[in-house]
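Yeah, one chain of the complex is gone here, protein chain that is, but the others are all in their spots.
Letters A, B and C mark the chains as written, and numbering starts fresh at 1 in each.
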Amino acid sequence: MSKIGVFICHCGENISATVDCQRVAEELSKVDGVAYSIDYKYMCSDPGQTLIKQAIKEHNLTGVVIGSCSPRMHELTFRKTCAEAGLNPYMCEIANLREHCSWVHEKGEATTEKAISLVKMLVEKVKKDHPLTSIQVPITKKALVIGGGIAGIQASLDIANCGHQVILIEKDPSIGGHMSQLSETFPTLDCSQCILTPRMVEVAQHPNITLYTYAELDSVDGSIGNFHVTIRLKAKSVDPKKCTGCGTCSSKCPQKKIPSEFNAGLGTRTAIYVPFPQAVPNKPVIDKEHCNYYQKGKCQLCKKVCPTDAIEFDKPDELLKEDVGAIVVTTGFNVLKTDFFPEYGYGKYKDVITGLQFERLASASGPTLGEIRRPSDGQIPKKIVFVACAGSRDPAKGIPYCSKICCMYTAKHAMLYQHKVHDGESYVFYMDVRAGGKNYEEFVRRAIEEDGVKYVRGRVARVYEKDGKLIVKGADTLLGGAPVEIEADMVVLATAGVSNNGAEQLAQKMHISYDSYKFFAEAHPKLRPVETNTAGIFLAGACQAPKDIPDTVSGASGAAVKVAGLFSQSMLVREPLIAVVNRCAPPLFSTCVGCFMCETACPYHAIEHEEIKNRNGDVIKTVAKVNPGLCQGCGTCVAFCRSKSIDIQGYTNEEMYAEVVSLLNN
Amino acid sequence: MNKLEEKAVSLLQSGVKLILGYEKGDKGARPFFCHTPEDASKLIYDEHATTNLATYILKPELMGHDKVAVCATLRTLRAIAQLASENQIKEENLIVFTITEEGNGDVKEFSGIDEINSYLTDKELEVAQLYKELDEKLSGMSREEKWSFWVNEFSRCIKCYACRAACPLCYCTRCITDVNRPQWIDPWPSPMGNMEWQINRVMHMVGRCIGCGACTKACPVGIPIGYLSRKMLNDLSEEFGYIPGQAMKDGNSLSTFKPEDKENFIH
Amino acid sequence: MEKRYINKEGLAKWFGSILNSGKRVYAPVRHGEKVDFHQVHSLEDVAEDYIQTTLSAKSVIFPRAEVLFSYKKDNKEVTLEDFNPDSVPETVIWKIRPCDAAGFIPLSDIFNGGYDDVVYAAHLNKTTLVSFSCAKADDFCFCTSVNGSPGATKGSDIQLTILPDGGAIVEIITDKGMALIKSAEDCFEPAKDEDKAKYLADVPVYFDLNTVHDKLKEAFSSDIWKQQSERCLGCGACAFVCPTCACFSIEENSKGSHGQRIRCWDSCGFSMFTQHTSGHNPRSTQSQRWRQRILHKFSYMPERINDFGCTGCGRCSRACPVDMNIREHLTSIVK
Partner (left out) sequence: MDNNESEFEPKIVAFVCNWCTYAGADLTGTSRIKYATNVKIVRFPCTGRIDFMLLLKAFANGADGIIVSGCHPNDCHYTSGNFHARRRWIAFRHLLEIIGVDVRRIRFSWVSAAEGAKWGDLVNETVANIRELGPYTEYTKVAQYVEKEDNNE
């Protein structure tokens, strides 16, 4: 006979404002099997939890139902509470009275009635619940980090420094990511390369880190603690063991006019190339799309000039299989295509450039060696206009969200410009200046007050060329929308940060969720910001949303700690909410008839064949068995099994059936 | 001695312990278990025989370790092919032969499941006249009329499970109707319980039904139950990518999917 | 036994008066190719020209499913609503075959032997059986081999034998039957000098029932059960169409806070019928279950209730999807 305790939380007034909590508790006390029913102001608080624990002990409760906020919030909290009082944690169920009831309905009889029936439903479920014990799975103590930007570098180093093996893969020929492209960084204006390159080198030299550049994730199998990954090592056409990085090949390559990705299209590179001088590894690859040999079938000049015979044409991509225990995804971001804004003339006028291109112009390693010269004629622009929010916060044409970093880098750009062009004039068109962050506001004020950057609040309507000048037309909303027209020499667009190319496909490969902008989704936006909903896969950096460097690095260290924390355990303890194929007394042994259609339905390859043998060792029948290490508990097999021989713990047929019957009959 | 009898005698003399076939009965051909060469003369072949002999292949009490041969009609062949795709056939103990359609009574023995599958590829699965008539009748009905038609049909069901017993693909060790935790289907004969039972049967048959009609023929009260599975078989074949009457490889319709599956009702 | 004569018009009038009296009347009704007992509301509903209904009339008195009691839990209090015998209406089964009517004798011995099964007895007591003797039979009929005949009156309250003029010989067997006559006395005429046997179907005797009974005593371990049942599919069709099969199951129709306890038909032919919780099944093979069926009807029942569990209606043979013909099997047992 069940002895169930019902605990109705007021959640301050979050629930009690619209639900008569006292009445819910009273009504529940009348339900068959309920031994104790009470309401309380804050169930999740210390006294609230104590209340639950005492009731479990005093009334020998066999099950607990808590009417509170969403189980996605506090299920774990209350299960722990129950466990501390000696009740199996899986005998605790949560009725969602806040998100699904009090917050979405007006105060009234119907709302309280709904609350009552939701709690009753869970009471019926608890009656059918079985105590469950956690599953223990061994852990492969090796991590995979995808993406070699600053986030990936930081995460790899942190994990490696904890003594664990790390595989870092980067799709480009060098690690470094967007940070390596930056000139100086806000708010301290220290040189990006100066602070980044030592870390890049550290990665390459770290004994615990295996670095694969020009490599991509091909597929992922398995689950937390035991992922089986396949990495595609794209053919570099250069044997890194033989190559000394002397650079002769690049200097002889006849293809010299390829826009350099590193310089954001403002410079050129060759087909066999090292993306930038400080690249790690500092060894070239052949870009097959532009290589004469790969495209036209002859050339091989590089092969002829290579002193170490390192060039190897026509090698296929290699597929490398690795077992890892955790994955950190740090694939970064991209900048919004500027063709959203034909009125700004990007692509039409050479001197309308993006913020990232300006970074290259301002960078000492850039195409102009750090001098601000406009792309069209190499002249030093005397008047420059920066357009903030070029795409961001623009639901109509761009993206609805704020790209977060633009305000700061625009201020930085204007400041750098003023430092380099002392007689120059700079204007910033802005909507709002968002300078939340340590020393950020001061930085912007410095740009305005010390460096004389002119901030104009308003949107730019259009940019057009007239007599060799770029006419920027806008409005100053602080002056009542007065039209502003500036004859500029150069225009810099602070284009929005967007998710990286292929983010969606990558997410689908790894079975992690992503938002409508294709940024990867955290398990919880506040409390689990570096975890995904898929156990064992973590996130850091701008693949989650546009982020500045400090946020990226702290996220990366956070993810690394999660990985290290996971690896610090000898066994992984998993929730037992997995499918099980029944076993029963002989001669049946299991009601499974062995059609193995579940095997074809399981996305995790968790269904195995088990031969049931008699005493002589003869196989009597072959039935399905679920590998508890692989099963993730989706339950597709359960709904599919015709004879109902598979059930899923925590969501059993009996439990779900009882819930439905209860909802409609009580 | 006809060719069938010759075949049966030679099989029985070469170590086969049992031949599943048909003999003459009160209501046409009925299943016959031929154990001895002396009985072989009773064997007849009737491609219209309603009992699907594949049903017996799955009965442990009949199928021990001995070799068994089946004189299979097209319907039986279809069932065997489907059962093989569901891991239910022990090929090493089973010999399957049929009488070819050419009419001179030639016996064809299959080398294995693959040959059965290829034999079936050009055999179109026809729709029974009864079902065609029913299709016509139902197509003229409003939703409410359909509902009351089927409620009336199912209310006559006595839950004798002859449909289940006769179906070669209803081979679960424990049928869902025998599951009582929870009691998915009312075990007593009642209009709703009967309907739920048939809905289950049809859902369990999606992409698996081989359209042999054994269920309809077996129903003692004359409910055209096979119509539902048969209609689903045809209606969904294009959608789910199978050919009615032929076994699917690598899982069946509801245990597999295509990311591009089309529907127009999920919004 | 009193006899009367009723002419065609009288018959219609009598039937009308029964309907008007408020009694439920069950009679054979045609549904496509099948004829079965349903409640009727006029004489036109009653089927003509058929040999036998698919199901026996058993379900009128022993329904396929019946609520024994209902319960409700409210505020931890349980209230029970028991089966109410008064809720069963007065009922007439019209045009039942003599073999069907005879079936209620062993059925009543099972349910009401020793003590009355309240639910069964309520139906039985409220029901009057008006049988029609058989003018036609088919190859599946074998009533004459199991102590019956096309004109047997055992089990009936009234029996009519339809005459060529559309009238009928009326035999009044029980008081319940007499009461139904009395309710419309003016429809009837005094009995005429007619030989009932002239109007009955000719059903040959296939085997000697006593020999069957004697042979079965020794037959428990015989191979015959396996031979006969090889093609048996293990469905319950034979049991459910049978006028004497009484196996039932008790089921729970639970809706959480309320529910019903239901009695419904079951069959010893199902493999789950004897399945134990332990996993053991004393009748694990179909041949054992077939043996049980035959022994129960032709060996155990005669010994326990002094009546055979078969009336020769032939329904099981007609219903069997694999043509298991009980007459054929019984004949082979005799041989």
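Operating definition for what follows: a contact is a pair of C-beta atoms (placed from the backbone, for glycine too) under 8 Å apart; a residue touches a chain by one contact, two chains touch by 3 or more.
On a predicted model such as this, the values are computed, not experimentally measured, just so you know.
Engineer: What shown chains come into contact with the chain that's not displayed?
Structural biologist: A, B, C
Engineer: Thinking of the whole complex, not just what is shown, which of A:106, A:314, A:339 or A:423 touches the missing chain?
Structural biologist: Checking each option in A:106, A:314, A:339 or A:423, the one touching the absent chain turns out to be A:106.
Engineer: Among B:48, B:65, B:249 or B:267, which one is in touch with the chain left out?
Structural biologist: Result: among the candidates, B:267 touches the missing chain.
Engineer: Just checking the interface: what residues of subunit A touch the absent partner chain?
Structural biologist: Touching the chain left out of view, subunit A contributes residues 70-72, 96, 98-101, 103-106, 110-111, 113-114, 117-118, 121, 504, 508, 511, 513-516, 521, 533-534, 577, 601, 603-604, 632-636, 638-640, 648, 650-651, 653, 656-657, 659-661, 663-665.
Engineer: Where does subunit B touch the missing chain, residue by residue?
Structural biologist: 138, 141, 143-152, 155, 184-185, 188, 190-192, 195-196, 199-200, 202-203, 206, 228, 231-232, 235-236, 239-240, 253-259, 261, 263, 265-267
Engineer: Mind pulling the subunit C residues that touch the left-out chain?
Structural biologist: 29, 38-41, 45, 63-67, 253, 255, 260, 262
In this text, only the chains that are shown with their structure count from here on.
Engineer: Taking all protein C-alpha atoms shown, work out their mean, then name the chain whose own C-alpha mean is nearest to it.
Structural biologist: B
Engineer: Highest contact-pair count belongs to which two chains?
Structural biologist: Pair with the most C-beta pairs in contact: B-C.
Engineer: So, what's the distance in Å between the C-alpha centres of subunit C and subunit A?
Structural biologist: 72
Engineer: Where the CA atoms of subunit B average out and where those of subunit C average out, how many Å apart are those spots?
Structural biologist: So the centroids are 32 Å from each other.
Engineer: Specify, in ascending order, the residues of subunit A that touch 2 or more different other chains.
Structural biologist: Residues 588, 658 of subunit A touch two or more partner chains.
Engineer: When you check subunit C against every other chain, which residues touch at least two of them?
Structural biologist: 254
Engineer: Can you list the subunit B residues touching subunit C in their complex?
Structural biologist: 25-27, 30-33, 50-51, 55-56, 59, 61-62, 156, 158-162, 164-166, 178, 183, 186-190, 214, 217-218, 220-222
Engineer: Show me the residue ranges of subunit A that touch subunit B in the complex, using the header's touch definition.
Structural biologist: Checking each residue of subunit A against subunit B gives 588, 590-601, 622, 640, 642-645, 653-654, 657-658.
Engineer: Given the complex with subunit C, which residues does subunit A contribute to the contact?
Structural biologist: For this pair, the touching residues of subunit A are 30-32, 124, 584-588, 658, 661-662, 665-666.
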